[in-house]
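To keep things clear, I will list the structure first and then write my remarks on it.
Every protein chain of the complex appears in place save one, which is left out.
After this line comes subunit A, so read on.
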Amino acid sequence: MSDTLLTPVVDDDGAPFWEYTAQGELRIQACANPDCGELRFPPRPCCPHCQSFDSEWRRMSGKGRIWSYVLPHPPLLPAYAEMAPYNAIVVELAEAPRIRLVGNLVTEAGAPLNSVDPSRLKIGARVQVVFAEIGDFTLPQWVLER
């Protein structure tokens, strides 16, 4: 059992996402077929719309809205139990509402997962991506848009 926060167990399809976050960029996989160009998440080998294996990683604005959220309470893994109740949120991206990312709402990049008062969590609230280094990874996190 882990005493630290979990870091992503990356697969081939997901690796570029984490390489871009390490550079402070939120990029989503998109079909590179010029007749298609559909975004897709989670990443996968080929496009479910046109079956092309050509893909690119399109930069997002990092703006979105809270689609839903939970407040987990114990029993939890130790590092998470220490912060409970904390929030986990799903964010729909402003330019592609059907692309949704799981994350945490925090007061600032790198702040604990329980740093925002739960009363401030609202479905539809506008949020902006920030990046936090956790272990060897850079994770996207979210702050309320000011």
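Criterion: contacts are C-beta pairs under 8 Å (C-beta built on N, C-alpha and C of every residue); 3 or more make two chains touch, one makes a residue touch a chain; residues count from 1.
The rule we apply is simple: contacts and distances are computed from a predicted model.
J.: Assign the chain not included in the display its UniProt protein name, restricting the answer to "Acyl-CoA dehydrogenase, N-terminal domain", "Lipid-transfer protein", "sn-glycerol-3-phosphate transport system permease protein UgpE" or "Sarcosine oxidase subunit alpha".
T.: Per the UniProt record, the undisplayed chain of the complex is "Lipid-transfer protein".
J.: For the full complex, which residue in A:26, A:47, A:101 or A:127 touches the chain that was left out?
T.: Considering the complete complex, A:101 is the one touching the chain left out.
J.: Which subunit A residues would touch the chain omitted from the figure, given the whole complex?
T.: Those residues of subunit A that touch the unshown chain are 1-2, 5-11, 13-14, 41-42, 48, 67-73, 75-77, 80, 83, 85-86, 88, 90, 98-104, 113, 123, 134, 137, 139.
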